[in-house]
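Here the complex is missing one protein chain, while the rest keep their positions.
What follows is subunit A.
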Amino acid sequence: MTDEIVIKAEGLTKKFGNFTATDHVTFEVRKGEIFGFLGANGAGKTTAMRMLCGLSQPSDGTATVAGYDVATEYEQVKRHIGYMSQKFSLYDDLTVEENLVLFGGIYSMPRKKVRDKITELLQELGFEAERKTMVKSLPLGWKQKLAFSLAIFHEPSIVFLDEPTGGVDPVTRRQFWELIYRAADNGITVFVTTHYMDEAEYCDRVSIMVDGRIDALGSPAQLKRQFHGNSMYDVFYALARTAKRGD
């Protein structure tokens, strides 16, 4: 981890009519960091993340991702990030290889590089035998690992993960986090939203959103001290109780 700032949000705000989904949030993420983005349903996590990915225009405030302004240079932002959404997001009727080739094409990677990377990646994941397997016949845990690998296939500097481990068992989740660590070791910054408090413990730093604002920000150890809790669950519960918004 270095001191280089790769995500910088200042007063980032998104309004839908009278409703302020994300309310002047300010934070910085350093290169190679695993940054956890926590909050109850409807706290504004996904809205904030969509703005950072260039999928949605901020109503107020600014943010830069990989040095590019999300409001004006979103094409450049998209080129430098990877994204994995909460919905499982590979093409079911394409094989493992075809999915990877497709995304290599979408990110304009040279053909030879795509071929080499596929072999390397399948080896790493132990998926060599599944190269020609239709994605729909893979178990969910495998699909999620593959979706993550796809999100970082084009070697982005930052990867955004929106609740990536929904619906899988703890063992598979642990394996998934090993992939995340490996990516972070390779210098990829990881920005991840989650509902699981054990996952929050795995992050370098965590921010907790309540009603569209960031109410807490720091390393898991700092936050536990600050809110006098034994676990991230206590910290989260203490903050989430103050929420006025429902689901």
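Miscellaneous remarks
In this text, a contact is a pair of C-beta atoms (placed from the backbone, for glycine too) under 8 Å apart; a residue touches a chain by one contact, two chains touch by 3 or more; residues count from 1.
Everything below uses one rule, namely that contacts and distances are computed from a predicted model.
UniProt records the chain missing from this view under the protein name "ABC transporter permease", selected from "ABC transporter permease", "Succinate dehydrogenase subunit D", "Cobinamide kinase" or "Acyclic terpene utilisation N-terminal domain-containing protein".
Contact with the omitted chain, checked across A:C53, A:A66, A:V96 or A:M197, is made by A:C53.
Across the entire complex, the residue among A:R30, A:R79 or A:R174 in touch with the chain not shown is A:R79. Although one chain is not drawn, the whole complex shows that of A:F27, A:Y107 or A:Y196 it is A:Y107 that touches it. The chain not displayed touches subunit A at residues 53-57, 75, 78-79, 81, 83-94, 98, 101-108, 160.
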